[in-house]
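Single-structure report; data block below.
Excerpt of the complex: some chains, original placement.
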Amino acid sequence: MKYTVDQIAQLISGKVEGDGSAIISQFDKIEEGKSGSISFLANPKYESFLYDSKATAVIIASDLALKNQVNTTLIRVADPYLAFTVLLQKYQEMSSQKEFGIHKQVDIDETAQLPTNLLVEAFSSIGKNTSIGNNTQIGQRVSIGNNVSIGENCKIFPGVVIYNDAKIGDNCTIHSNAVIGSDGFGFAPQSDGSYTSIPQLGNVVLGNNVSVGANTSIDRATMGSTLIGNGVKIDNLVQIAHNVEIGDHTVIAAQAGISGSAKIGKYCMIGGQVGMAGHIQIADKTIVTAKSGVTKSFKTSGLTLGGNPATINHEFLKSNAFIRQLPEIFEKLKQLDHSEE
Amino acid sequence: MKYTVDQIAQLISGKVEGDGSAIISQFDKIEEGKSGSISFLANPKYESFLYDSKATAVIIASDLALKNQVNTTLIRVADPYLAFTVLLQKYQEMSSQKEFGIHKQVDIDETAQLPTNLLVEAFSSIGKNTSIGNNTQIGQRVSIGNNVSIGENCKIFPGVVIYNDAKIGDNCTIHSNAVIGSDGFGFAPQSDGSYTSIPQLGNVVLGNNVSVGANTSIDRATMGSTLIGNGVKIDNLVQIAHNVEIGDHTVIAAQAGISGSAKIGKYCMIGGQVGMAGHIQIADKTIVTAKSGVTKSFKTSGLTLGGNPATINHEFLKSNAFIRQLPEIFEKLKQLDHSEE
């Protein structure tokens, strides 16, 4: 990006103090600002950073009275944090906006239903009877199977694979090399100790405004659907097994794994590397701290869980405190034991 | 899919009671049945579901006497569960059966040895001196290196990468974005604290009937082979390091990691998010519960392990029970201590 301070001030309805023609090419935190960067000062606690900052421009509050001289151009606004966020969002919109169009080297079935505005980048495939909503962007080397539906305003990044029959809502983002709809891990043991695979004939359904991280896998249901609710945000390298249901607006951090048929409520927060056993139910607004192993249902909403096997988190923390005191306990016991003799 | 009840009844040698011309388009559990779906009732315990079911058709036992009226068409068979499974398998075979043929936009070396019946979808590559068995399906955007051999009846899903020299048996399934044969993680520390990579010149060998999940990585051996036995089933996001050996018919759940040169026996069950240290040996029929960390060899077959570091699982569970009692223990100790004074 390359803008003058004046152009940026106009975008956020700010008032320039200093050189309005200075060129801005990146965003930075105020303490990491350098020539060409723009930053902001929202919390007066960090005012000292302002006087040392090497940023070319800093967005500050209209009513902030300066104690010292500054070396940077200032943009005065009512709410610096809000103005900066607006600026970031506008920049992201502009920079991620691509021209619609379909690359020449693609593999699209003639029965696919495509909208007026659609981007399909090179080496992507779209299968039979698949429909895609308006304003959706499909990056390079994406595989979309048969009978898939994808909503409007979605962004599918390079390398994503969407198996047959998946349904994806509007405004979804799926990051690179994520896999949606691979077979559930279902195998029936045979009398000789070997396994035969159980047919996996269901699908995956993603609501609206869902985000899926890079290299994440979401398996299709054996029958019916693996359900990801509206507004669910899933980080990188997460495993969602067959027939799992995730309630609306639940957030799942990286490398967590949810086993088959588990039902997670709405507005939950699942920490990184958490494991969930199969067939359990977790109530709405449950928080599971990172690395916990949840082995049973917790049906009261709003709990914070921790440990492996997971319990109420403050009990887990208390047990941990006692574990650290074990050497002392052991020592005391020895003394008591001797004093008995 | 779209079939009449009569057509389905014929496939499973069943007798129709009700509307044989009704259209079936999906499978569902009996309690989740809806218009257009077919379900089954095997366990008499769930008979009440039958009378409430909204499924268009339900498969039931020939000898089941109905207590109430039903709203769905029935298909009577000797063994409803078996009949339903047969139906699922037949449907899966039909729906996953693709016409053989090689897409125009592929990159296949002229020295590759290809069979009569082969599917290669768009944007896939096959390297030098690589041979592929009959009836194998290679999805979109698969990279197969040089000197690879792949057996018959395999299904390789989109985005899979198979590095040079890998050997893959018959009837194997490899799900999307799995990586077979990347370099083992071997680095020799130098005197200045940096590392140089140790050449990884071995390969990966998969037996017959192996299943590999989405986004799973199996590293090549430093020398020799990383060996995955016949019938091994590996879930998504699993890490198999260099020179690991997995015995026949062992099952490994999602996000488990097996470190370099570990040898896992036959018929083992490795839970999700389990970690195995390098160079250890695990006997046949060992069960490792989810999230355990196995740090040493267990050479007696048939054990169930748990915890981190893993021990015999019932000892781990017992310790956990005691940990939960620690506050009580501590309290009692205090009392004893005071009573001494």
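Remarks
For reference, chains read A and B in written order, and residue numbers begin at 1 within each chain.
Keep in mind that, in the parts below, a contact is a pair of C-beta atoms (placed from the backbone, for glycine too) under 8 Å apart; a residue touches a chain by one contact, two chains touch by 3 or more.
Predicted, not measured: the structure shown is a model, and the values here were computed from it.
With respect to copy number, the whole complex recorded in this structure file holds 3 identical protein chains, 2 of which are shown.
Operating definition for what follows: only the chains that are shown with their structure count from here on.
Least-squares overlay of CA atoms from chain A onto chain B yields a rotation of 120° to the nearest 5.
Chain A and chain B have CA centres that are 26 Å apart.
Within the complex formed with chain A, the chain B residues making contact are 27-29, 32, 85, 88-89, 91-92, 95, 103, 105, 121-123, 139-141, 157-159, 173, 175-177, 209, 211, 213-215, 231, 233, 235-237, 248-249, 251, 253-255, 266-267, 272-273, 290-291, 320, 323-324, 326-327, 329-330, 333, 336-337, 340.
On chain A, the positions that touch chain B within their shared complex are 105, 107, 123, 125, 141, 143, 159, 161, 163-164, 177, 179, 182-183, 185, 187, 193-195, 197-202, 215-217, 219, 223-224, 237, 239, 241, 255, 257, 259, 273, 275, 277, 293, 295, 308-309, 311, 315, 318-319, 322-323, 325-326, 329, 332-333, 336, 339.
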